[in-house]
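To start, I am sharing the structure in question, which I have written as C-alpha cells.
A single protein chain has been omitted from the complex, and every remaining protein chain is retained in its original position.
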Amino acid sequence: MTLGDAPPPSPSPAGGGGNHSAPLLEVRNLRVEFPTRRGTLVAVDDVSFTISSGEVLGVVGESGAGKSLTGMAIIGLLEAPGRIAAGQILLEGTRIDDLAPDAMRRIRGRHIGAIFQDPLTSLDPLYTIGRQITETIVAHLPVSRSEARERTITLLAEVGIPAPEWRMDHYPHQFSGGMRQRVVIALALCAEPKLIIADEPTTALDVSTQAQIIRLLQRLSQQHGTAVMLITHDMGVIAETAHRVAVMYAGRIVEIGAARAVIQAPRHPYTAGLMRSIPRVGASAPRLAQIDGAMPRLAAIPPGCAFHPRCPQRFELCDSARPQLFESDDRRTACWLYSDAPTG
Amino acid sequence: MNARGSLVRAWDSDLAYSFRHTPVAVAAAALTLLCVGGALLAPLIAPHNPFDLASVNLLDALTPPAWTQHGNAAYPLGTDNQGRDMLSAILYGTRISLGVGVAAVLFSMALGVTLGLIAGYLGGRVDAVLMRIADVQLSFPAILVALLIDGVAHVVLPREWRSGMAVYVLIFSIGISGWVQYARTVRGSTLVEKNKEYVQAARVIGRRATAIMWHHLLPNVMGPVLVLATIHLATAIIAEATLSFLGVGMPPTTPSLGTLIRVGNDFLFSGEWWIAVFPGVALVMLVLSVNLLGDWLRDALNPKLR
Partner (left out) sequence: MRQPAEVARALVALQGVGRDFDVSKPWLNRVVERAPRQLLTAVDDFSLEVRSGETVALVGESGCGKSTVARLIVGLYPPSRGRIEFDGAPQAAPASGIWSAGVRRRMQMIFQDPYASLNPRWRVMDIVAEPLRVQGSLTRRADLQARVSELLAQVGLSAADGEKYPHEFSGGQRQRISIARALSSTPEFLICDEPTSALDVSVQAQILNLMKELQERLRLTYLFISHNLAVVSQMATRVGVMYLGRLVELADAPTLFSRPRHPYTRMLLDAIPDLDMSGGPRTPVAGEVANPLAPPAGCTFHPRCPLADQRCRAERPKLSPAQGALVACHAVEEERG
C-alpha cells in the first residue's frame, strides 16, 4: 500500500493555496494570558494572521513559543486559568472567541476539526472506531445512520485503512500508531469541517510513518478543500506541506510569508538561526551553527524585541522598542532591520 | 542554603500559599493545634491528676458540670463515677488517644512503605506474594483485624502485664491493620518511578537496590503517603476509641477517650450525661480537625486541581 500519488504542493508565488477573497479564519491581535499569583503571564501576544479556504498554514516555533495555545484558543479549548484577554477570532466573518461554551461546542465539531499529537489518547478506547466516526457524523450532519456508516467506510478507505468495512468494528488499541493517527484524521474530517487544527500530528510517529501522514494530510486538504492550521516544531514537516508559514517566538509572530520563501530565504534573525541549526544529511560543516541562550520564560520576556538578547544583528532600537510586523514582498517580518528605521 | 532561606522559600511555596488562603484548613489546623497542645501540656494545665488515686475523692463522684445547679467550680466539666475530674481525664485521654493514633500511623507507614517499595521495585514473585497477603487482609474489615490481634494478645499475655502493655498492643494491632493502604499506594508509585531514567542512571552508576529504594525512590513516592497518613490518623484514633469502647483497648485506670465514653455509656440514660458527652465531643473535635486538614492537604498536593 503506497501513497505516492500526490506530489508535494508547489506553492504559487503569491503564497496562497486557495481562494483569496474573504479569509476563512481571521485572527486579530490575539492575546492569551495566564493569571498566576505572581502576576499575569502573556503566552500569546498580539498575534494576527489569516487562513484562506483550502490553504495550509504552518505555525512553527519551539516549545514555549505559544503556538499550541494559539490553536487551543481558536478551537475554544484553552484550559483555565488561561484565557483570551484581547483580540478577535473570526470564522467566515463571525466572531467565535466570545461564544458561550455550548455554541462553541457546536462550531467545534462541525466547522473546526482537531488533530492532536497523541493518537492513543485522542480516541476513546471503549468504543469501536466505526462507532466514534458514525456518531460524530450523525451528531453534526443531517444524514441517516446507514448513510453515516457508508461515509465512514469511504473516509477510512481515503485515509488508507485497509479493509475498512471490517476494521471499522475494531477498537483503537487494535491499531498501530500510524493507523490510529489516520483514524484520528478521518474523525477530524468526518463532519466536513472547513478548518482543521493539527497540533503536532506527526511528532509521536516513526519517521517513515510521519512521511506517510504528512502526504495524507496534504492530499486530503487539497481534495476536500479543507484549510489546515498545522502547528509543529519541525520545519521539515512545514516544507513538505504548508503553503504559508508563521514563525512564532516567545508568544509573538516574528515572520510570516510563503513557506518556500521563508524556509529558503529567512529574513528574521531567529528564523535564519533556526534554519542554520537544523542538521542536514550531506552537510559538511563539523559544527552546527547555533543560537546561544534559550527562549525566554514567560515571566521574563525581555523588553523591546523578545529575541534581542540572542540576536547577532541587534542594535540600540531593539532593546527598547518592540517591532511590529513590517511588510515587504508579501512577507511580514517583526524586525527593525526590515523597517524603514535607521539600523545604526 | 541557609535555614532562613529555606524557611522563606517554604513560606512562599504554593503549598503554604494554598494553606493561608483556605479558611477551612486554617481553622482545622488551629483546632488540631488546640487538641495537640492540650494533650501535650496535660500534666501542666490539667486541674487534677486523674491517675493519682490519692487525689481522687470518691465523695465527689458524679458531680455535674460547674455551670449547672449542683456543680463545683473545682471540677469544670464534672466528675465521673469514681470522682475523677472530667476535664483532666479528657486532657489525659486525648493524650493517649493521640499518642496511640500517631504511633500506630507511624508503624503502619513504616511497614507499608517498606513493603510497597520492595514489592514495586523487585516485582515478580516477591510482589505477587506480598500483594496476595495484602488482598487477603483487605477482605477483613480493619477493625476486626485489630480486634483479632488484640484479643489474641489479651489471652497470650500474663495478667499482670495486660494493663501496662495495653498501649503497645493497641499500637501494634491498629498499625498492622492499616499497612495495606500505604503498601498499595507506594507500590503503584514505585512501579511508575522505577522505569524513569533517573533510576536507570543510578543503576548504571552501580548503586545497589536498597540504596536506590531508599535514596532515589523514597523521596519521590512519599507525597501521597503524607495525605494517607493524615487521613489514617483520624481512622486510627477512631479505631482506638472503638477498641477501648469495646473493652479491649485502654483499661479504665489509664483511660483514653474511648474508654471514657465506655464508662460514661453506662450512665448516659440515668442522668449523668456529662461523663459520655464531653469525651465524645472531644473525640469528634479531634477527628474532624484532623480529617479536614487531611482533605486540604490532598487537594493542595493534587497537581491537577491547582
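For this structure, a couple of remarks:
For clarity, chains are labelled A and B in written order, and residue numbers in each chain start from 1.
Heads up, the rule we're going with is that a contact is a pair of C-beta atoms (placed from the backbone, for glycine too) under 8 Å apart; a residue touches a chain by one contact, two chains touch by 3 or more.
Not measured: the values here are computed from a predicted model.
Contact with the omitted chain, checked across B:48, B:216 or B:262, is made by B:216. One of B:154, B:203 or B:298 touches the chain omitted from the figure, and that residue is B:203.
Residue A:212 is the one among A:152, A:212, A:226 or A:339 that touches the chain not shown. Contact with the omitted chain, checked across A:118, A:147, A:192 or A:234, is made by A:234.
The set of chain A residues touching the chain not shown comprises 1-4, 7-8, 10, 62-63, 176-179, 206-212, 214-215, 233-237, 239-240, 260, 263-264, 273-275, 277-283, 286-292, 294-295. Touching residues on chain B toward the chain that is not drawn are 1, 128, 196-198, 200-207, 216, 219-220.
Just so we're on the same page, only the chains that are shown with their structure count from here on.
Rounded to a whole number, the gap between the C-alpha centres of chain A and chain B is 54 angstrom.
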